[in-house]
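All protein chains of the complex are present and in place, except for one that has been dropped.
Letters A and B mark the chains as written, and numbering starts fresh at 1 in each.
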Amino acid sequence: MRTIPIIVGILLILAATFAAEQSSAGTSPELAAMLDAKDKDGKPIITQEQRTYFNGLNDNLKELLNQVVQKKVVTRPEHLGLLLALQLRPQKMELVLQNNCILCHSDSETQSSEDLFTLGSDSHHSPPSHMNLKEIVEDTHFRRGLSCAGCHGGDPTAAFGHAFVKEWPESGRQANREWIVQFCARCHSDPTFMHQFNPALPTDQLAKFKSSPHGLTLLEKHDSRAPQCISCHGVHGIRPAKDPQSKVYAQRVPETCGACHANATTMAGFTRADGSPLPTTQLAEYRTSVHGRALLERGDLGAPACNTCHGNHAASPPGVAGVSRSCSLCHSANASLFDGSKHKQAFDSHNWPECGKCHGDHAIAKTHDSMLSSAPGALCGDCHRQYAKDDPKCIPTADYFHQTITRMDEAQTRFGAISEKLAAKGLDVEPINNQLTDLTDNLKKSRTYVHSFSRDTFQQVALPGEEAIQRTDTLVDKAHEEYKYRQVGLAASIALIGFLILAIYLKLRQLEK
Amino acid sequence: MEEQTRIASDSKTSRRDFLDLLLGATILGWLASIAYPVIRYLKPLPQSGTTGPTRLTREETAKLEQNKFVIVPVSGQRVIVLQSQDQKLLAFSAKCTHEGCTVSYLPGQSIIWCPCHDGRYDLNGRVLSGPPPQPLPEYAVQRQPDGGIVISEGRA
Partner (left out) sequence: MGWYYLGGITMFFFIVQVVTGVLLLMYFQPGEATAYESIRFLTTKVPFGWLIRSVHSWSAHLMIISLVLHMFSTMMLKAYRPPRELTWVSGYILFLLTLGFGFSGYLLPWNKLAFFATTVGTNIVRSVPLIGDWLLQVLRGGQDVTINTLYRFFAAHVVILPLAFVGVISLHLLFIQRQGMALPISAKVAPRGMKFFPSFALRDVLLWLACLMLLVTLAVFLPYGPGIPGMDWELGSKADAMAPAYAGIKPEWYFLWEYQLLKEFPPHFFGLEGPQVCLLLITVLLAIWAIIPWLDQRARRDKPSPAFSDFGWAAILFLTYLTLMGWDIGASGPGNDLALVHRSARVCASWTLVAGAVVIAIRYWRFEHRWFVLTGAALLQMALHGFVGVSYLLAGVISVVIAAIAITASYFMRSRADEKGGI
């Protein structure tokens, strides 16, 4: 009998807990009404998807929604639906709900069409196109708490606050773009300030930019056609460079640069240092180049984009004398061999760019061993005939390089095919493949060591390569012998079995007679 | 008549003898053809125990002492075995994760270096700089009581 009060007590506690749960997760009547609102045809305005998203929100966010509805910042179910349709993660939703700029500018009732932020896919920022809410919430600044007011000024918590910051030019923003670099630099050139957000981020972008052709054109020639920060990074919806959707993500850099540099109209009037017009074929050339294919087609993020050689904010990458020396960033062995070669002086005396002279710049094709030949039409031969007057020492060296490398390349292909065939026959090809890797390594090295343009240096790696050919050849012969041995063995054993069958058959006939 | 029968039976006997001889010889030959591979198969190899971990040969160990690193094949894959400045033995796949060139060890700078595109790895196999997209897989390496060095797949 004593159990009854206990049960009643437990039930009461449960009921109380349940009620508390209800009240904390509850929705205000206004919000509830908005969620259940129906349009003229009696269809719910808040879609099932939006509804599900709302139900999944945590209590804090539901409470924030209650507040914005109560404060009459969000007044219509359509507007609420727009916010829910963003399907934001909790932290971002919290930022949006605390940002009156976004809440107000996404309400089509209160905003004229050119001030309206929408969900449209058009991400272009300038009016009359609408600003894309999805872009804004992905913005790296927004995510770190720097929202509209951070740049534009005003008080985001006030109902109406359009007091712009003093650096923000209220008029003439479009015609003269010089102010933008200073505007971004307010924060980005301040190491102490930037350190709070990303200690690894450099703060010398403005200084570098000033030294670059882009910076010089903009800031000294006052030519606002020149790009500044937002030309490459975008404006609303700036993403970190590591984000694949960022305009400055390695694979998207060529396209971003090409937006201007591949456009003849935009580039009209710009000249090189020597006065010749700037070409606009770089992007198309780059796409066909070995680097462009590696980056854009094979997705090798280690392959260089425009900025790898031309620098990000400065004119050339850090630690590199000029763009023509940027190849050495990756092709260091080739570069140092070249620097120690006779060609270095010769090229310098002609004032030729070093690597680019033979390999090209934007349209760098995959090198081919035939470049080394002395035959007419081949690089070495043609150049030497024109500039080095067929130096009797050089031509044989070029031919030696060409023949040696061709021999190694041919051996590599041949042995590769042989190894596969032997493996299918069940032979042990591991030693062959080991030697083959050795050969491949030495072939690669030989192609590099060509850049010493010295027979002796080249032989340091070419001779081991030739030895590898010899060793592979011996192993292949051995494998072929082994296979022959197997076949002979098989033939012998089959012959023996055949004899045995014959003998038994004769015996059987004899026995059965 | 009797003579003829005897000759006939004689030739019959000799044919039977010949057949038995042939049969015996082929059976022996056949058995030998089976026994030969089996005997060869069962004879232990001079360097038995090649299964499992790979043991560095004397030349390879000498090379390791001299250059502080050596490239050895381990079950078909190239592996770089190196001796760090604090005399620790380390082993990694020698295949650069970028374009597959064979890496080498720069003892002065304590880095693993790929000459093809100047990719650099630290002594944990992690990428320090350059285009390689992934770290180098590590191999387990052990110095045995007799001084021999063995490498096996999988992290130490």
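In the analysis below, a contact is a pair of C-beta atoms (placed from the backbone, for glycine too) under 8 Å apart; a residue touches a chain by one contact, two chains touch by 3 or more.
Since we're looking at a predicted model, the values are computed, not measured.
J.: Please provide the labels of all shown chains that the missing chain touches.
T.: Touch partners of the hidden chain, whole complex considered, are A, B.
J.: Of the residues A:Lys38, A:Lys221 or A:Arg486, which one touches the chain left out of the display?
T.: Going through A:Lys38, A:Lys221 or A:Arg486 one by one, A:Arg486 is the residue touching the chain not shown.
J.: Return the single residue from A:Ala32, A:Ala264 or A:Ile504 that touches the missing chain.
T.: For the chain that is not drawn, the touching residue is A:Ile504.
J.: Can you say which of A:Asp155, A:Asp204, A:Asp428 or A:Glu481 touches the chain missing from this structure?
T.: A:Asp428
J.: If the hidden chain were put back, which residues of chain A would touch it?
T.: 424-428, 430, 486-487, 489-490, 493-494, 497-498, 500-501, 504-505, 507-508, 511-512
J.: Across the whole complex, list the residues on chain B that are touched by the chain not included here.
T.: 37-38, 40-43, 45, 50-53, 75, 152-154
Throughout what follows, only the chains that are shown with their structure count from here on.
J.: Tell me, which parts of chain A touch chain B in their complex?
T.: 300-303, 329-333, 430, 433-434, 437, 441, 444-445, 448, 489, 492-493, 496-497, 499-500, 503-504, 506-507, 510
J.: Taking the touch rule as given, give the residues of chain B at its contact with chain A in the complex, in rising order.
T.: 16, 19-20, 22-23, 26-27, 29-30, 33-34, 37, 73, 76, 78, 98, 101-102, 115-119, 130-133
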